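Comments concern the structure below.
What follows is chain A.
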Amino acid sequence: MMLDPGGLIATGLLATMLVTGAVALLVNDLLVAAALFGVFSFAAAAWFAALGAVDVAFTEACVGGALTTILLVAATFRTTRRLDR
Partner candidate 1 sequence: MIEALAGLLVALPLAGAALMPMVAVLRRRGTRWLAFGLHLLTFAAAAAVFARTAATGEAIAHRMGGWPGPFGIELRLDGLSALIALLVTGLSCFVASAPVDASRGATRRASPVREGLVRGALSMLVAGLVGIAATRDVFNLFVFLEISSLAVYTLVASGGGRATVAAFRYLIAGTAAGSLYLLGVGFLYGLTGTLNMDDLAARLPGVEADAALTAAVALIAAGLAIKAALFPLHGWLPDAYVFAPAPAAGFISAVMAKVSAYALLRLLGETLRGIPAGAMALETMVWLGTLGVLVGGGMALAQRDAPRMLAWSSVSAMGAILLAVGIGSPLALAGALFHVVAHALAKGCLFLGVGGLAETLGAGDRRALRGLGRRAPWTAAALTLAAFSMIGLPPTAGFSSKLLLLRASLAEGGPAGVAAFVALLASSGLAALYFLRVLEGIWFRPRPEGRPAQRLPRALAAPVLSLAVLVLLGGVFSAVVEREFVSGAVEAVAGATADER
Partner candidate 2 sequence: MKARLRAAAAALILGGLFVGLLAGVRDLPPIGDPSSPASTHVSPRFIEEARRETGALNMVTAVLADYRGYDTLGETAVIFAAGLGAFVILAASIGGPRRETPGPGLSHRVDSLLLDTAARVLAPFLLLFAVYVLVHGHVSPGGGFQGGVLFGLGLVTLRLVWGPPRPDRAASRFGPGVRASFLLASAGLLAYIAIGIAAMAFGGAFLDYGVLPLGQDPAHVRELATLGVEAAVFVAVSGTVAVLFETIAVGVAETGRPLPNEDPAPVEAREEG
């Protein structure tokens, strides 16, 4: 169950974080950005779990993956989806 922190999967998760994190800041649609941010959070959570921080992983999945994403989506209903204005 434990992954080698330097192993392939862990590195892949870190790369995923970097890519989704960067792209989430650049896309022009808030819903897409929120979804990307969700992926970012889940990758982070998986990486935390791989390093034995199961509590942190659980929390990050609940909060970053679910709650923050839901709040972001909810906010689009009262603001705008477009991120260029």
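Selection criteria: all candidates are chains of the complex that A comes from, given by their letters.
Everything below uses one rule, namely that contacts are C-beta pairs under 8 Å (C-beta built on N, C-alpha and C of every residue); 3 or more make two chains touch, one makes a residue touch a chain; residues count from 1.
Because the structure is a prediction, the values reported are computed rather than measured.
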Touching candidate - 1 or 2 - for chain A as found in this complex: 2
Chain A residues touching candidate 2 in their complex are 5, 54-55, 57-59, 62-63, 66-67, 70-71, 74-75, 77-78, 80-82
